[in-house]
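A protein chain is absent from this complex, but the other protein chains hold their places.
Then we have subunit A:
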Amino acid sequence: MDFDGEVICEPPNNKLDKFTGTLHLRDSKHPLDNENLLLRGCVLRNTEWCFGMVIFAGLQTKLMQNCGRTTFKRTSIDKLMNTLVLWIFAFLICMGVVLAIGNTLWETWTGRNFQVFLPWDDFQSSAVFSGFLTFWSYIIILNTVMPISLYVSVEVLRLGHSYFINWDQRMYHSQTNTAAEARTTTLNEELGQVEYVFSDKTGTLTQNIMVFKKCSINGQTYGDVYDEFKQKGEITEKTDCVDFSFNPLYDRGFKFYDGRLVEAIKLEDPVEQDFFRLLALCHTVMPEEKSEGHLVYQAQSPDEGALVTAARNFGFVFRTRTPETITLCELGRAVTYQLLAILDFNNVRKRMSVIVRNPQGQITLYSKGADTIIFDLLDPSNEDLMYTTSEHLNGFAGEGLRTLALAYKDLDEDYFEIWMKKLISASTVIENREDQLAVLYEEIEQGLKLLGATAIEDKLQDGVPETIASLVLADIKIWVLTGDKLETAMNIGYSCHMLRDDMNEVFVISGHTLLEVQQQLRSAKEQILGLSRVSSAGDVEKAEMFADGSVYEETIIAEYALVINGHSLAHAMEPQLEHVLLDLACLCKTVICCRVTPMQKAQVVELVKRHKRAVTLAIGDGANDVSMIKTAHIGVGISGQEGMQAVLASDYSFAQFRYLRRLLLVHGRWSYFRMCNFLWYFFYKNFAFTLVHFWYGFFCGFSAQTVYDQWFITLFNIVYTSLPVLAMGLFDQDVSDQNSLHYPSLYKPGQQNLFFNKRQFFLCTLQGVSTSSLLFFIPYAAFSVMVKEDGSYISDQHVFAVTIATSLVIVVTVQIGLDTHYWTVVNHFFVWGSLIVYFSILFAMQSDGMFGIFTSSFPFVGTARNCLSEKSVWLVILLTSVVCVVPGMAVSFLRVELFPTLTDKVRHVQQFRKRQGPQEQSLRRVRRTSSHRSAYAFSHQQGYGELITSGKNMKMSTPSSTGSPGRTPQSSTWIENMLKRKNTVSCVSDESTGAPAKTD
């Protein structure tokens, strides 16, 4: 086909709901708008082929434009480390200056007179110049306080920790054959400091699978399992499913456990039959029967798919539809209903109805929708049933199920005719069409008769409530950011116990203007602060005074939750309101943002990142989460069904949300703990090692003479002491992984930065400095009077160097021994190995052979042999080691005894329980008893009724036409939510029916 045209359109942007362009095709112009655009990742349905043109590709697509920039991520420990290195550098300069001044004074008073024996160098004109040179000499000598090997070691540790994450079997998902993966190796210890978790909903918390779980028909609930004692039992893997084999068209994927319902159907109870007839008729699902008996439903929302599938299994099989008819297979009999009208769903009506004429000519209106709405439309005679059903609905809501109420009404032929005319005339009106239609719908949907209610489970991923409960105990705040609707999001909030009925208040912010939003935010905040103030102090002051709500954050005992929709969020994120929003959000235990765009997700994360000095983690599975994953300090991708974009942008990825618990509470905590201990020890070691030169300066005329042998200085950090601390940094475990999970509070010190901060740094340098002074002054005092056993001279610089070096190596090795909580074979090997290596190298380098070959490089020949055979030298080494180690030991013992942290307590318990097997903790799923809220949630879109009645999406009826290009993201996602109203087909793959999402 000759297709020669030109498209002129807007430049690439991130607005998902807008597009303007013009197609110039053979002298004619066609306007292009959003309706003509397929977004990246969409799947075409119900057409064999279509023409298209790629307008934006790659980075220019709206999706990628929504992804945000990739920023370089660094951990807070990294930043702290850089600051500390700067401090150490300043400290180095200070020491250099002090020693340089000392040198100047010494040269003036003493060195000047010593010139007989040691004349100044030619270029050295004065004592001040000598001081200047000394400054640089000392900078070079003391540079070992600036741990160059620190950066390398830290990277090695992080790499090791990443491998441990990759290797963890408990984060391996065998169904999908996915192991956890640390995609960045630089963020591990940050996992131990997370305070805010931003989670996507669909695909992350939920599996995006809807299951028909329970129903209430004519005042009778079905779906619970009773054991032989008529007690409600738990449904487990072992519970027997109802056998649907009486029905040749049943779906094998469908599971139901209450046999009574099938019995009721088989008894041909008319109410039960009507119930399922309604479910089979009142929907917008498209059937696809590729071969006889092999039905596949393509539903716009998974809820609907689940309902229709339920009807199918209970014998009311929805088989085909045309724009005017619906054919069911009712208990084996084919029945064709005439579809007279679809009263479409929208978010205001919260219900949909169909009007059908059955083969007997009876016109019936079937309606399903939110219980609150349907109950208002009921016929007064239904009151008793309504109360029973409402009680059942509360029960369903308590279990976190999504409910819909079902009702029907038989219509009078004449009445319907009149109404239909009005409808037709109203639908041709151009102005106010919507409103007029709504009025008409309202008119006919009156005096309904209640059939019952359905309860659908939006299946959570395994272990989600437990994970969330555990993370909440660890003081991690979880915010759900979802593109879904308010009701759906809240429902999930309830089912994973983020929202609870015993919460004092759930604030729902859904203003449309800036002022409204401001008003709602303010009043919510006033309510929280006001209440807490009354309860705590009693004095009444203006809530505005506490604009800085974070101060009061701790004092709020009551539990609140905040639910905000994307529209309000846009207003609330404006500069003048963002503080109010943030304060309010932080006062609440739970925050749910619904109907947010990917960009907004990133903005929320950014907001928290900017104003709270907290580590944020974003977890999501879809392309819509990419921006927030990139924005947050740590991004976690669920490698699930929704493609790879999220995983590719993430820092860590695994298959199930529940692994987050292990990632944070075990790997993150360990990583942070190890890294902090490592840094603590590393700084201590370097200070103890280097500052000895500083003390020696006061005795050697500040002449920049080193205490140690050059070789010792070279090898100390990389050979003698690096491996034990690396082993500690890799393998140390203060408490076992089971206990880390068992006591989530163990996670809190990380959030408060307690293990390594500026104070800890100060303490460790203090210990380093005091160790170095003891290391220097004890041998100094001993050496001033010491001679060898045979009387010969021993207090020379070489012996002094070897003695101090040996003491130092022993002291730091003992210290690492005390700091190591978990002695594996590797630790033993490295610790003892280091000592052995030290002595071997010491003797090797001071051997005759080495001196013979490299005379001037090894002037220490024989020193080790002579001095380490002296008892007095060993007495000095022993004394030094004891004095250096004992105080630290006493302090840490006292701290554990008097002010034990939770870690110490758990370690204590762990010691005693060592013999016992690990105790798995099972957080029981708490049932809420009383609930007086509607659990209605229906992820449905408006516009499908019209599609069906117009027959636009019927492949069968217009087989030759090209069909409308359908737009189908792989699940009910944000793209749909963005689009207010669509006229194109958008069939969502219904996973409960097992329909594969495939492109033709």
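As a convention for this text, contacts are C-beta pairs under 8 Å (C-beta built on N, C-alpha and C of every residue); 3 or more make two chains touch, one makes a residue touch a chain; residues count from 1.
Here is the rule we use: contacts and distances are computed from a predicted model.
K.L.:
For the complex's missing chain, which UniProt name, "AP complex subunit sigma", "Guanine nucleotide-binding protein G(I)/G(S)/G(T) subunit beta-3-like", "Electron transfer flavoprotein-ubiquinone oxidoreductase" or "Cell cycle control protein"?
P.N.:
The chain we cannot see is, by its UniProt record, "Cell cycle control protein".
K.L.:
Which one, A:Thr70, A:Thr83 or A:Asn113, makes contact with the chain that was left out?
P.N.:
Of the listed residues, the one touching the omitted chain is A:Asn113.
K.L.:
Would you indicate which residue among A:Lys15, A:Lys73, A:Arg260 or A:Arg865 is in contact with the undisplayed chain?
P.N.:
A:Arg865
K.L.:
Which of A:Ala334, A:Ile718, A:Ala781 or A:Ala844 sits in contact with the chain that's absent?
P.N.:
Reading the full complex, the residue touching the unseen chain is A:Ala781.
K.L.:
If you put the missing chain back, which residues of subunit A would it touch?
P.N.:
Residues touching the hidden chain, for subunit A, are 110-111, 113-114, 116-119, 121, 137, 164, 166-169, 172, 174, 177-179, 670, 699-701, 703-706, 731, 733, 737, 778, 780-789, 791-800, 818, 821-827, 848, 851, 855-856, 859, 861-862, 865-866, 870-872, 875-876, 879, 882-883, 886-887, 889-890, 892-894, 896-900, 902, 904-905, 907-911.
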